[in-house]
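A protein chain is absent from this complex, but the other protein chains hold their places.
By written order: A and B. Residues from 1 in each chain.
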Amino acid sequence: MHEVLLTLGFGLVTASILSLSAVAFTLEYAVTKVANLAHGEILTIGAYAAYLVHQSTGSVLLAALGAAVAGGALALVMHITVIDRFVRRGVGTMSTLIATLGISFVIQNVLVIIFGAANVAYTIPQGAPQQVGPFLWTPVEEEILISAIAITAVLYVIITYTKFGKALRAVAQNRELARVTGINARLVAAATWFLAGLVAGYAGFILAESVGTFTPFFGFSFFLITLTAAVAGGLGKPFSTLAGSIIVGIALEFTGGYISASYELAFAFAILALVILVRPRGLFTNARRTVFE
Amino acid sequence: MSNEVAALSVEGLTGGYGGPPIIEQVSLNAHRGAITAIVGPNGAGKSTLLKAIAGLIRPAAGRIFVEGKEVTGQPTESLVRRGIAYVPQVENVFPDLTVRENLDMGGYVRKSGVRERIEQLFVLFPDLRASAHRRASTLSGGQRTMLALARGLMIDPAVLILDEPSAGLSPRFRSLIWERIEQIRSTNVAVVIVEQNTRETLRHAQWAYVLVLGRNRLEGTGSDLLEDEEVVDLYVGRLS
Partner (left out) sequence: MIQYFVSILTEGAIFGIMALGLNVIWGWSGDFDLSYYGYVALGAYMTLVLTIGQPTPPAEYILGLQLPYLVALLGAMLSSALLGLIIGLIALRHLRGIYFSIVTLGAVYVLYVMAGQYVPLFDGYNGLFGLYNPMGAALGLDFYTYPYFFLGFSLLIFILVFIFMARVSGSRFGLALRTLREDESAAAAFGRDIYQLKLKAYVLGAACGGLAGGLFAAYLSAFNPSAWSPIEAIVLYSAVLVGGRGNIKGVILGVAIMIVFIQESTRFLPGVPGYPAIIPAAREIVIGAVLVLFIRFRPQGLLPERRYVDRAPRDRVQPGVDALSPPASGTLDRPALPPLLATEVAPETQVREPLAQDRPVVSTSLPAILVVTGLYKHFGGVAAVDGCSFQAPKGQVTGLIGPNGAGKSTAIDLISGFKLPDAGTIVFEDAAIQGLPPHRISRLGLIRTFQTPREWPALTVLENVIMARWDPKREALWRGMVGPGRVQRATSKAELDLARAILAELALDKVSNERAGNLSGGQKRLVEFARIRMAAPQLVILDEPMGGVNPVLGERMAVAIEGFIAAGTSVIIVEHNLPFIERVAQHVIVMSQGAVIAAGPFESLRSNQSVIDAYLGEVTA
């Protein structure tokens, strides 16, 4: 039992990182109906930005902020220069998907030019694992958990209670109807991508913290798991995605712990394929909803 | 008809979806406190006309005026601020939002008075008050239409554009809808409506336009057109 709880504890950490990344991805999809294959690169940029800031200031807090801002900026630029243009031009979803693949390629290699392809290590000390109830976490992992919960709570408040959040939900459900009620869908989409970028950039930072090292390609490899969580929960629905992420994150930790860590991705795909084949719209669509959508 | 400036005035509107124009040189006027109907056989371009007026389609030619001010070419989101409320035929509510949230959404551009307006609309649509916290997707077809109407009314519009509100509804709901539309009309809104049930529509309309193949064909008071043989023929086919 002790083992199970420990694994559950680690699973929660993975789930926290995953949920931030997946919710950001699903927000991007929600307002533009574009599956952004370059999403992983937003995390990567976040990791690098945090690294730079930490190197120059030594402050973890500033590093985290730097990661978020860098992520937000990248997402916004991506949206304005490519995605929004494609959407308004009526370019098909498949073609836009291919374009995001190209963008992903470009960003990864720009990072290679700037930083080199080698591993970059964070020098942020993890701290010693502490016993918290039945779980064993390092201080950094505790920060990750708490910050993820906090950010999710803030997102929930924004999406549910603010005017912007309502506009976001409207655009996500029916872009034309939203416009008909006077909402400027383009502006809302751009702002949402910025918000998603902030969250994803921060997710990149905590992912790199938790793994310890990263390269220009590490966001892309995490992306498949993100994709699994987002599709499993339901593309475009932030809170189902959250639920999906928690389940996938914990499931991965258990399969990793009890079978083999290196097959993580294989299991992620198995889950993904299963979900898409059985319920392409996600596990939670049409389910009885609670306070979470 | 009153002689005041028309709430909505359309001149020579021509447009379509990118290919050949669906409507050509269409003109109409709608006044506050009146129901202005647009009828005609299928393929006449009635829905396209409404979308063009609502700013969802950019007209290739023609002009649109709201309360005397020109608004031609402005996108939908700006027209809402000018007082045009458009209620589409399908997908006219946000399915995952509650009734109250839908109405809230309708009041998005309001600077103030959203709560009060919702209260007023609950008086007009008591059914909606009862289901205020239900998700729109769980409502019946008729209730959804009521919600869509109410959503449009949130901005206190000068012009309310309705695209086949009673489509697919039972006769009971159809008469309920017409009751509401009458009430809306009496609050000095200009109602522009396209409907399948031509006779019913002409019975309620103060003024009506008959559109055929994208062009104006006839116009007149509702009761006049109701008697007009030509209208019957247009539908069941001697003339075309």
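We take it that contacts are C-beta pairs under 8 Å (C-beta built on N, C-alpha and C of every residue); 3 or more make two chains touch, one makes a residue touch a chain.
These numbers were taken from a predicted model, which means no experiment stands behind them.
Annotation: of A:99, A:168 or A:242, A:99 touches the absent chain (contact as defined above).
Touching the missing chain, out of A:14, A:108 or A:181, is residue A:108. Residues of subunit A in touch with the missing chain: 35, 82, 85-86, 89, 91, 93-95, 97-99, 101-106, 108-110, 112-113, 116-117, 217, 220, 224, 227-228, 231, 260, 262-263, 265-266, 268-270, 272-273, 276-277, 280. Mapped onto subunit B, the interface with the missing chain covers residues 19-20, 41-43, 141, 167-168, 171, 174-175, 178, 196-201, 203, 213, 232, 235-237, 240.
In this section, only the chains that are shown with their structure count from here on.
Rounded to whole angstrom, the centroid-to-centroid distance between subunit A and subunit B, based on C-alpha atoms, equals 42 Å.
Taken in their complex, subunit B has these residues touching subunit A: 54, 56, 75-77, 80-81, 86, 88, 91-97, 101, 104-106, 108-109, 151, 155.
Within the complex, the subunit A residues that touch subunit B are 163, 166-167, 169-170, 173-174, 176-185, 293.
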